[in-house]
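Left out: one protein chain. Kept in place: all the others.
Read from first to last, the chains carry the letters A, B, C and D; within each, the first residue is number 1.
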Amino acid sequence: MAIFLQVVLDGLLNGMLYALITVGLSLIWGVMDVINFAHGEFLMVAMYVTYWLGFLMNVDPLISWIASAAFVFILSVIVYKLVISPLIGKPPLSALLATFGLSMLIKNICLNRFSPNFKLLSDTYLGGRVIPMGDLILPLPQLVIAIVSLIVITCIYRFMTRSRTGWAIQATAMDRDAAELMGIDTSKIYALVFGIGGACVGIAGGLLPMYMPVHPEAGSLFSLIAFVCVALGGFGSIVGSLLAAILVGLVEALVGFYVAPIFKYVAVFGLYLIVILIRPKGLFGW
Amino acid sequence: MSKRWGRVIASIIVIALLAGFAVSGVACAEEKVIKIGTLFPLTGPVALAGQRCKAAVEAAVEVINNSYPDIPVPLADQEGILDGYKIVLIHADHQGKPDVGKSEAERLFDQEGVFAIIGSYNSAVTKPASMVAERRKRIFMCGASSSAELTKRGTRYFFRIAPTDETESIEFVNFIKWLNETEGTNYKTFGVIYENTEFGKHAAQEAKKAIEEAGFEYVADVAFNPGATNLNSEVQMLKGKNPDVVFGACLGADYILWIKTMKQLSWLPKVSLNYCSGYQDPLIAQQLGGDGDYFMGTTGYSPELAELMPAVAPVEEIYKSKIDPPVPFDSDSIQEAVAMLVLAQAIEKVGSLDTEKIVDALYANEWDSPLSLGGKVAFAPGGQNIKAMSTITQLIGGEYRRVFPEEFANAEPVVPMPSWDQRK
Amino acid sequence: MTDFALEVRDLYAGYEGVPVLHGISFEVKEGEIVAIVGANGAGKTTTLRTVSGLLRPKSGFVKFYGEDVTGLPAHVMVRKGLTYVPEGRRIFGKLSVKENLELGAFKEESGEVVEQRLEWVYSLFPILKERINQKAETMSGGEQQMLAIARGLMSAPKVILLDELSLGLQPSLVEKVLQIVTEIRRYGVTVLLVEQRVLEALEIADKGYVIQSGRVVMSGSSKDLLESEEIKRAYLGM
Amino acid sequence: MALLEVRNLIKKFGSLVANNDVSFDVEEGAIVGLIGPNGAGKTTLFNCISGVYKPTSGKVFYEGTDITGWPPHKVARLGAVRTFQVVRPLIDMTVFDNILVGAFLKTSKLEVASEIAESCLKMCHLDDHRDKKAGSLTIGLKKRLELARAMATQPRLLMLDEVMAGLTGTELKEAVDVIKDIKSRGITLLVVEHIMEAIMPIADKVVVLDSGVKIAEGPPSEVVQDERVIAAYLGEKFSKRLREMKA
Partner (left out) sequence: MWYGVLLLIAVLPLIPGPLQSPFAQHVLVLTLLFACMSQAWNILGGYCGQVSFGHSVFFGIGAYGAGMAVVTYGLTPWPGAIIGALLAAIVSLIISYPCFRLKGHYFAIATFAIVEIFNRLFMVWYWVGGALGLDYPIIEEGWKNFMWFQTKTQYYYGAFGLFILIFSFVRWMEANKLGYYLKAVRDGQEAAEALGVNSTAVKLTAIAISAFLAALCGAFFVQYNLRVDPPMVMSLDMSMRFVLITILGGLGTFWGPLLGAAILIPLQEYSRAMWGGLGGGVDLIIFGILIVLIVTRQPKGVMGFINLLTTRFKATKGGDD
C-alpha cells in the first residue's frame, strides 16, 4: 500500500510538472492555432539560464527561475515577431515547419555554445531534500515545482477569465478579425500569448535544474509529452491540460511500476489514443 | 501552362544539382600525408562523448606528427611516420545515427580517400560503419564501442581496443565473488538498470549471462528509455526488488537522474557497479558531489590511475588543450587515442601504406601501448584486443580509487555503500 | 475641410496579389446614411474592410474627420470612432450576449460608461435584454444580427460601417433590421451601409454609390438612383 | 408514389427540436420550394434527407426505398444530390476539376466524365472561369459552381439549399433560367430559398416551416396569403409587395 501511494505521489508530482509545461503550449495552440515545435527547446533554454545564473553568480533556482521565465518570455516575443507573425493566416503546417527548424537551430546553437556537456547545479538549496511522511517520501524540489505549477495555472486561469486582457485573448482566439474590430490590438495579443506560453515553460525550465541536468537535448521528451497532454486535454483548455497532464503523470508512474518502466510511454501514448477514440476532441475540447 | 513551367524549373534544379557534383570532389594536393578519418557522434544525444573521442584522436595525432622526445609514447620522439609522412585527420559526424554513420564512412573512404577510419563510439553505428570498411578491405579502428558482438563477426579489418561489456560483466561478477570471499559479505541478488538501446541492452544481456553463470540470482531487469523525464518508477522497481548488487548502464544525464532519484527515494543497493560513461565522466562526478560517492565501475583510465601509466600525463595535457572545458581523459576517449597510436605504429612497422600487410602486422604483433592499462595491445582474430584491461574503481570524494583486481588496487572497497542518511 | 466624416479617395486594394479595388472614391457627411450597392464580387466588402483597417490599401487614402487614417490597423480605427460590423455577424458564439456587448466596449475603461451604453443598446434592441445570459451562438440569425449591430454600437462610434445586414435573413427580419439603421442615425451616428438588396438599402439611405468590378460606376441621391433606368434594369430585375 | 417522401420526421439536438413531425412529398418532375424563417429547421431537414444527419425518428423514402440514415454518398449515388447553403467549393481545385468530381459519379473514364463536366460548365455559364481556382471565385460564381457540380452527377432529384441567396437582380434572373432549364431536363427539384420573388413564380408547391413544424403546404399563390406564413415569415410589407408583383 505504501508503495502504491508513493507511486501515485510520484506520478502526481510529475504530472504537475508536465501541466506547467503543457499549459503554455496549449495556450499558444488554442489562441493562435500554431504548433510550437520548439517548445521543448524553450524549456531547455530556461534550464541553461538557471544553470548559468547558479554556476556563475551562485543564484539558487528558487530565485533564478524568475529570470529564466523573463528570459524565455522575451525570447518568445522575439521569435513571435521574427518567425511566427509572418505565418499567421498561412497554411497551419508552415508554422509547424518553421518552429521545427527553430528547434533545430536553438538546440544546435546551445550545443555549439555550451558544448554537449551535462550540466548540473550541484548544491541547490532544495536539491535532494525530502520530507519523510511515515512510509512516504515527499521530494521537496518536485513538491515546489508542483506548487508553483498550481499557482501559475490558477493565475493564468483567473487572468484568462477575469481580466480584460484575458477577455481580449479569448475574443482573439475565437475570431481574430472580430476582436480587432472591438478595438483589440490582436498582434499585440498574439505576441503576449506567445510570450506567456514561453514564460510558463520558462518557469518549469527555471526550476528543473534543482534535480535535472541540463544539456541540449534536455527538452525533447518533455515537449513530446506536452503535445500529448495538450491534445488529451483539448486544445486551448487550461483545465483540460492540467487534468490531462496529471493523468499522464499517473499513468506513467503506475504503468512504469506495475507493468514495466519500458512501457510507460507506450501507455501514455496509448492512453491518448484510447481517450481520443471516445472523445475525438480531447477531454475538454470544444 | 504552369504545369509545364513546373517541369522546366524542376529539371533546371535537378540539372543544377548534378552540375554541383562536378565541383564537389576537390582532392587534396598529394603531399606526404596520410589521411585518417574519424567518425564520432559530434551532435545529437551522445555528442559529449563523441567530441571527447575526437579530441583524443587529435591529441594522439599531435604526438605522432610532432617531435616530443619527452613523452614516453611510441613515435613521439620522431616527426611523423614513414620518414616524414604526417597524419591528417578528416572528421565526420554521424549524429548517433547508423544510416548517417554508414554513409559518412563511405564518404570518408570514397570521397575523402582516407586510409583508415577511427570510430565510432556507438556500437549501433560502429556495426554498419565497420562493415563499409570490411567490404572495401580497409582498416577500421574502434576505440570504445563495447558491444561484444562487434568482434564476433569474423571480420578481418576491424580492430577494437576497449574491453567488451562481456569481459566487464565477468569482471563485475568476479569482483562480487571476491568480496564475498574476502570481506565476508553475502551478496546473492543482482539487478541491472539500463537504457534500452543497443548499448544498454547488450550490457544487460552480458550481465545476465555472467550473473547466472556464476550461480547468483538475477532479480531485477529494469530497462528505461534514454533521455527520460524522470526515473521514479525505475528506481521504485529496484527498491521493490531490493537487489544486493546493481549493475548500471546509464549514460550522462540519465546517470545523474538515476542517482538523484535514488537519493530522493532513499534507497541504495549494497554495491553498484557501472558500465561506461555516466560513472566514468569526471565532470559528472564533480557535479554530483557527495551523491556520486561509493559507486563503482570499470575504469580504463582516470587521473587516479596516472601513477600506473606515467605516459598519459603529457598526452593528456595536449588533449586538454583541444577540449572545452578541459577535462582529463576518460576511459572511452583514451581508447580512441590508443587506437590511433597502435595504427600508426603498425604503419611505421610495415613501412608502407599496404593495408594487407598492416592488417597482418596488427594481428601478428604485440604493441606497446603506454596509454593502456597493462601497457600492451594485441589482437585476436575478429579484432578484439586481448590485452584489454580495466580496473574496478570506487568513487570517493571525487577520486576514483582502485579496488580490484588486487594487483592494481590502492584502496579497500567500502562495502556496503553507506546509506544516504549516513552521509553528511 | 472637415465637412466629411469619411472621405475615401482612389483606393486600391486586394488580396494576395489579386487586386479587387481599382480606385474607389466616395465621401460620407456627418449624420448621413450612405449606401454602397453592387453585385457580388464588386468589391463592397473589400471597401469596408479597407476603410476599417482590416486590410491595408495599396494606394489611395482614407480621411476620417479630415485626419489621414490610411492603413491604420482596425483596433486603432475603433479607438478613433469608426466601427465596422462585418459581414456574417462574426459574434463570439461561446460568450454570452452580455459578454459580447461588453467586449464591444473594450476600449472603454470606465464601468459606468459601459453600463450606460448597455442601457442604450438594450433600449434599441429590447430582445437582447431578454437574452443577457444566453450563449450568443444559440440565438437565431436575426437576433445574432442585432447583437452584432449592438456590439458595434457599444464602442459609441461616430461612424458605423454595416456590411450585408440582410444576408441570410428572412424578409420580415430584413425589414426590421433596416428600420433599426434609421433609428441609429437619430442618435447622431453616421452610417455607411453595404447591401446587396439594392432596393431596400436605397429606400433608407440618403445617398448611394453603385460599384462594379472595384470601381464606382454611379452615384447620387438615393431618390435619383432609385429612379434611374439603369439601376432598375441591372439591380432590381425589373 | 412521389419521388421523395418525408414521413413524420423528427430531429432533436439534445433538448432542441429542430424538426418536429414533418411530412411532405416531392412529386417527380416538380419544383418544390421549402421556405421558412431562419432557424426554422430547413437546413436540418435537408441534412436529414441527404444523410448528413440521422433523423431521431421518422422515415425518408426515395423512389419507395427507405433511405433513412444512409450516409450522404450512398444517397447521392441513388440520384438525390444536394448543394450547400454555405457554399463548399473544393477551393484548391479548378472550376472544371470541381465539376469533374461530380461527373465521376456515373463513370470512371476521364473522357466520359470530361464530356459531362463540359456540358454542365456550359449550362451554368461558367465557361469563362474554367481554369480558375474555385476558391478565388466570387460568391455568385461559387453558387453556380455548386449547381454545376451537382448537375454533373446527373441526378434525378436535385436539392438546392439557398443557391440564390446574395444574388443581384440580373444574376437572379439567370439563376431562375438555369433552374427552369434543369426542370425541363426532367429533373425534380427541392429548393430552399429566401428570395421569394424568385421562388414564387417557378415553384409548383411550397412547404413552409416554422420552428421545426410544417405550417403550410400548397401552391405559392395560396401560401403567400396564408396568415400564419405572413406572421411567421413574410411580414406584412413584403407579402403586400409580393401580391402586387403577382398582380
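One rule holds for everything that comes next: a residue touches a chain if its C-beta (ideal position, glycine included) is under 8 Å from a C-beta of that chain, and two chains touch if they have at least 3 such contacts.
Worth saying up front: this structure is predicted, and the values here are computed from it rather than measured.
For the omitted chain, the shown partners it touches in the full complex are A, B, D. For the chain missing from the display, the contacting residue among A:Met44, A:Val77, A:Ala98 or A:Val130 is A:Ala98, taking the whole complex into account.
Remark: the omitted chain is touched by one listed residue; of B:Lys35, B:Lys86, B:Arg136 or B:Lys241 this is B:Arg136. In the complete complex, the residue from B:Glu198, B:Asp330 or B:Glu348 that touches the missing chain is B:Glu198. By the touch definition given at the top, subunit D reaches the unshown chain through residues 50-52, 71-74, 76-77, 81-84, 88-93, 97, 100-102, 104-105, 108, 110, 113, 134, 149-150, 152-153.
One chain of the complex is left out; on subunit A, the residues touching it are 29, 33, 35, 82-83, 86-87, 90-94, 97-98, 100-109, 111-112, 224, 227-228, 230-231, 235, 262-263, 265-266, 269-270, 272-273, 276-277, 280-282, 285. Subunit B residues in contact with the hidden partner, per the touch definition given at the top, are 1-2, 4-11, 13-15, 17-18, 20-25, 38, 40, 42-43, 47, 50-51, 54, 90-93, 97-100, 102-104, 106-107, 110-111, 124, 127-128, 131-132, 134-136, 196-198, 200-202, 223, 225.
By our rule, only the chains that are shown with their structure count from here on.
Shared contacts of subunit B and subunit D, meaning chains that touch the two of them, come down to nothing at all. The two chains most heavily joined by C-beta contacts are A-B. Of all chains shown, A has the CA centroid lying nearest to the centroid of every protein CA atom. Subunit D has its Cα centroid 31 Å from the Cα centroid of subunit C. Chain geometry summary: the mean Cα position of subunit B and that of subunit C are 73 Å apart. Subunit B has its Cα centroid 35 Å from the Cα centroid of subunit A. Multi-chain contact residues, meaning those touching two or more other chains, do not occur anywhere in subunit B.
Within subunit A, contacts with two or more other chains are made by no residue at all.
In terms of which chains touch, the assembly is arranged as an unbranched chain of neighbours.
Subunit C contributes residues 52-54, 73-76, 78-79, 83-86, 90-95, 99, 102-104, 106-107, 151-152, 155 to its touches with subunit A in the complex. Note for the complex: subunit B touches subunit A at residues 43-48, 50-51, 196, 222-225, 227-234, 236-237, 240, 252-253, 256-257, 260, 263-266, 281, 283-284, 286-289, 291, 324-325. Listed in rising order, the residues of subunit A touching subunit B in the complex are 3, 6-7, 10-11, 14, 17-18, 108, 111, 115-123, 127-128, 130, 132, 137, 139, 142, 211-213, 215-218, 220-222, 225, 252-253, 255-257, 260-262, 264-265.
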